[in-house]
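What you see is the complex with one protein chain gone and the rest in place.
All chains are identified by letter, namely A and B, in their written order; residue positions are counted from 1 within each chain.
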Amino acid sequence: MAEYSALSLLKNALSGNRDWKPAWRKASPKPSYDVVVIGGGGHGLSTAYYLAKEHGITNVAVLEKGYLGSGNVGRNTTAVRSNYLLPQNTRFYEHSMKMWENLSHDLNYNVMFSQRGVLNLAHTPGQLDDLARKGNAMRHLGVDAELMTPAQIGRRVPGLDMSRSARFPIYGGLMQERAGTARHDAVAWGYARGADRRGVDIIENCEVTGFLRDGDRIVGVTSNRGEIRARKVAVAVAGSTGRVMQLAGVDKMPIESQVLQAFVSESLKPFLDTVLTFGMGHFYVGQSDKGGLVYGGDLDGYNSYAQRGNLPIVEEVMSEMVALFPSLAPVRVLRSWGGVCDMSMDGSPIITTGPLPGMYLNCGWCYGGFKATPASGFCFAHTIARDAPHELSAPFTLDRFSRGAVIDDKGQGPTPRLH
Amino acid sequence: MSPRRTPSGGRIDRLRTIRFTFDGTAYAGHQGDTLASALLSNGVSLFGRSFKYHRPRGVLTAGIDEPNALVTVLRGDVREPNIPATMVEIYEGLVAVSQNRFPSLAYDVSAINQLGGKFISAGFYYKTFMGPVIGPLKGTRFWMLCEKIIRRAAGLGRAGNVPDPSRYERMNAFCDVLVVGSGPAGLSAAREAATSGARVILAELDPTFGGSANWSGETIDGEPAIAWASDIVGELRDHDNVRLLKRTTVWGYYDGNTLAAIERVGDHKATPAKGAPRHRHWTIRAKNVVLASGAFERPLVFAGNDRPGVMMASAAMRYANQYGVLPGDKIVVFANNDSAYSAAATLNKAGATIVAIADLRQDVSEDCRTLARECGAELLTGHAVIATEGAKKLAGVKLAAFSIAAGVLPGNARKIEADCLIVSGGWSPTIHLASQAGARPVWDDDLQAFLPPESGNGWYGAGGFNGTFSTADAILEGFAAGRKAAGQPEVEIGTAPDIEPAALDPRPAPVFEIKANGKAFVDYQHDVTADDVRLAHLEGFVSVEHLKRYTTLGMATDQGKGSNVPGLAIMAEAVGKPIPEVGTTRFRPPYAPVSVGSLAAERFGDLKPDRLTPMHDWHLENGATMYSAGLWHRPMIYGEPGETVEQAYVREAQTTRQAAGIVDVSTLGKIAVQGPDAAEFLDRVYTNLFSTLPVGKARYGLMLREDGLVFDDGTTWRLGDNDFLMTTTTANAGKVMQHLEYFLDVVWPELRVHLTSVTDQWAGAAIGGPRAREILAACVTGTKVDNEALPFMGIVHGEIAGAPVLICRLSFSGEMAFEVYSGSGHGTHVWEALIEAGEPFGMVPYGLEALSTMRIEKGHVTGAEIDGRTSARDLHLGWMLSKKKPFIGSAMMDREGLVASGRLELVGLISLDNRPLNGGAHIVAEIDTDNPHGSLGHITAACFSPALGKYIALALVSGGKARHGKRAHVSDPLRNRFGPVEIVSHHFFDPEGKRMHG
Partner (left out) sequence: MLITCPYCGPRDVSEFAYQGDGNRKRPDPASTDPETWNAYVYDRLNPAGAHNEIWQHAGGCRAHLAVVRDTLTHEVSSVRFAREHGAPTHGRRKSGAKA
């Protein structure tokens, strides 16, 4: 019997649920490892999982300064999609999507991946052409995408204001049906459990305070739980990249840390059966299985590590929500929170060897890191194990900026808050 | 008389009867009732169903912390779900319905979920529903099937699809002292601050000021607390430096002492007052804040603690004293502290029988014993409730001996009949706002509660918020906090007011849970039991955040106001650590749920400003179909009856090329660049030279970003040696202005240049076509417009119909064309004069579609091609990159990636199957409809070209020029359009520019 199944639930229910094991061991650090992964978020945990699973490297520690998944894996709005314009992005995220489709089985942990679609709305004929360009780009890489007419959209999303007199009337939309949502915390816990069962040490409340060096080479870390040596040190701390890299003496990165707020409404009966994005501002919304509308908008737009935002963005996001759904004005927002995003200079991530010998870096996820979790860990593990990039992540190197090979899906240039 | 209404007392207006319905049944209550108090007074005990097990639930509290009694309020078809019945003030005709039940509240089929209790314990979702690995339900499909059913069962109220017709409003307020909460501490603080002359705002979430004074039954210096409170409120009303806000919840504490509050202006009325909004969103900037937000009584965790009829002791007291309602006739009290004894005394005085008081403590003070005796209750010290009985209504409780050290003691349990059980498990100060402001709470062993630090950066605390539960001390603390917040020097605090009855000891026994058989709820709404918390521990979900996320404890609409501390305590016991070592959650806004509409405020129904050109009304009056271009509204076509869009733009473009056309170009960004260094500045920001431009001439300019990619283009006109008028694209006007300002202010402060945005100051009309010059000549005075006076790219000043105009001869359409600028106020006047002058020549107004058609024919680029990823060379604008000077972007534009082969370059396309081409279609070498692949690029803009008589397009295609003359195919699987095209130069029409040079 699989450790987690309907049968095991029943068996345990009969014995009063007293025999469940911890989802992962509370490991203490050993003096040294083959690989130390800094960051017990989605990407760090999936990296450890794939190091063990794909490369047989199990003498691995994941160091998390707080509780597991305390960063953005537990703070995002859970959308999973591969609807990108540029082929480098589309290929990478589509690979991730394919991994999502089987992730619950792979992990023996239900991450509740729900392919309920992601629909981008267009509010002018020009925007519809832009969406068509993106959708066709996806179709030419074998990725699903469809244009929807206003009538189709109105049927799919009953509460939407479809009137022609709306301030920004809806001209159509681009739907990716295979996209959807997943249960964010479950992804962290599922990877943690999977990695743990393969021998990885997951060490919470272990804050890295510095790097051990042998000449130029990074050979381990110092932490509040002592020195930990490692043949390879992998950094996967999006949101804290600036802080951790500064410990290694790297002061400057093509990254700004900015805060993004997210919101959840009170629980409602099923209202919205897809994930929706607004085209004339920055707003996206889905509904969790518990019934809360999960939504967000633009970055606060300044550097912050505070995991808290301010009121102007709150008001902006709510305004956009009721512009799309005028019936939701009486509905109440229940919680808000902030996550710190690694905003990179072209809106695309960085997965690379270096920048120091013995170090590997995974960062710059902007606010799109959640959906990348499987592919990011998969490619980063490859990079660490082979000391060479995986072909899917090869475009996401650090030197793409100096080479002029940026991957700028939004075409905004080196102004991070605009990506 | 309603069955449970006391014969007298309470703050309701018994002379005013209000009728309302709940689940279709008509009830009556009184002015001053909440929906909860009114239903209780009618003997209703069943209010709602829980989230997961659909267990029947009553009303637990009397306030904003209510987890159980949630209802949907209907106003016509507009639904307001998930409102606690304790927060709904009844009004004549109120319609409320229960939630999360099918077919009815009394008989809910999903209650069957209870049978699966142990099977569907915390986290069960993660362990199952994964389905088969192969077959039609492989991958995540089995889960999605299950999810549909689960989603329908989950969720609370239903949101409607009918637009909310309400109005929401925003207010900004500034004050010296914001006092949050108007109980004795808050009133005392507000009075003290107001007396010192400070500008004070007092916010109270209830409909009446006074907080606990409304229901405590105390006297303050011999006067009933209610009277004491209304005296102070009266005093405050007389101060013109005080603003009193009732029904106002302060919910957010943001940076810089910016607080957000919601005022429920109209919720208690059948129809809002004339002009009044439903909700008002307050942004309050306070120099200092006094937090006097009180405390919440928390439940005890024991088997059956969710049975309808179980209620918080303080809530029962409030129902009796404030609303004149008895929650039961035969009441049992269950407590670990003294405060429940006051409740017992109050309820007894109001007419209820107090059957027994079960106190978890062995030692009970003499004061309490006296109170128990006086209300005729049997006092059972060292006893606990181990079960409750009844179905949808409490019938009795089971009691057993209990010791704090050993828990429930073996021996015979005792049954007592009762229809109400009131519970007190101690008090948790309402520290949410302080926590939002960054305060770290400290665990207090005496009070078994998290207390705020003494004060924070910008706030002071008083009363229950501080864990100060005696009214006398709360008043003194309020006094001190009010003075400090108002910046007054500290003074000797006078004697404490005399409070009757004397305060009881607020310290509870450190007991949170009574372990016995049966479901014992920690989080009522989400059905999180004590066993769920222990299961989370067993599986390693130990940190507070993991506990919350794994069990959903504290994530319900009450946000864990009552459940946080008990949940933490049970986890602490499981871990074997003291509570503070397990941690606390940091509270985030909002303190209590806030309507989305209130936050949108005036933007609800009016999201963004409308930017209209001066000629907007003319366009509408003359048949234009408008669409949005950013915030602007612009004419798409001026269609004639029966015309399709294509027929209309073809006619407009054709007429322009044959005779003349006029288009409104007022939306172009316009920036006055002035000063002795203006020319030098332009040389630095444009890729080409402007210092060589003679006065009275214009030049097309290209701007790059610092990274070497194209940013924007436009013409800049030299009006004087030091005076330029720059135009930008409509879309980038704001960005270009900011870009220029940044460089002037930060990078080149030495340049003597002044920038002024003049977009809205000039109205612009472009007229083009073979007859354009004649039309101008017919209406322009004060200047000649012939080739000599107005050569290509020349500028003249003149007048049209008496209004001064600036005319530049430049062309986007490729025709002989002129841009005529006038002051915005003259815009329509000049436009109409031009229209009139054009009439004899057959001139037509044209919209964006015709504009776009003519620019495609000419191969001019716009935002579709300047998409932030293209270089000047990609767009064949390499000739504009001056080699004589550095400019923004010059250092970065030659990086290897930007000059690599295979980049997308601008080309023209001609449809070879005479069918329309679509923007966003891709270009491939060979069509593969089943498996599209091999994209070479995409179409940026397409049209039917009247000049060529063909469907044409501009495209960005890999290889670009090298493919001229070659065949390729459009591949547009989204719109199922595939077909052959010829790749040609983007200069489709009049490539030598003979027409515009004339």
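Structure notes:
Methods note: a contact is a pair of C-beta atoms (placed from the backbone, for glycine too) under 8 Å apart; a residue touches a chain by one contact, two chains touch by 3 or more.
Keep in mind the model is a prediction, meaning the values are calculated, not measured.
The omitted chain makes contact with just one of the residues A:Pro87, A:Pro312 or A:Gly354: A:Pro312.
Among A:Met345, A:Cys366, A:Ala381 or A:Ile407, only A:Met345 touches the chain left out of the display. When the missing chain is restored to the complex, the residue among B:Gly76, B:Gly222 or B:Gly256 that touches it is B:Gly256. Contact with the chain that does not appear here is found for just one residue of A:Gly69, A:Gly279, A:Gly368 or A:Pro414, A:Pro414. Residue-level contact of subunit B with the missing chain is found at 254-256, 258, 285, 438, 684, 706-707, 738, 741-742, 745-747, 749, 886, 890-892, 895. Subunit A meets the missing chain through residues 240-243, 246, 249, 251-257, 301-306, 308, 310, 312, 345, 401-402, 414-417.
Criterion: only the chains that are shown with their structure count from here on.
Of all residues in subunit A, only 4-6, 8-10, 13-14, 16-18, 20-26, 66-68, 70, 74, 87, 100-105, 108-116, 123-126, 128-137, 139-142, 145-147, 158-159, 161, 167-168, 174, 183, 185-186, 189-190, 204, 265-271, 280-281, 289-291, 308, 310-311, 314-315, 318-323, 326-337, 400, 402-406, 408, 410-414 touch subunit B in the complex they form.
For subunit B in complex with subunit A, the touching residues are 51, 78-82, 100, 118-119, 121, 124-130, 133, 138-140, 143-144, 147, 150-152, 154-164, 166, 168, 252, 254-255, 258, 260, 281, 283, 531, 535, 538-541, 543, 545-546, 549-550, 552, 555-557, 559, 588-590, 593-597, 599-601, 603-608, 610, 627-629, 705-709, 711, 863-864, 867-869, 892, 895-898, 918-922, 924, 931-935, 938-939, 941, 971-975.
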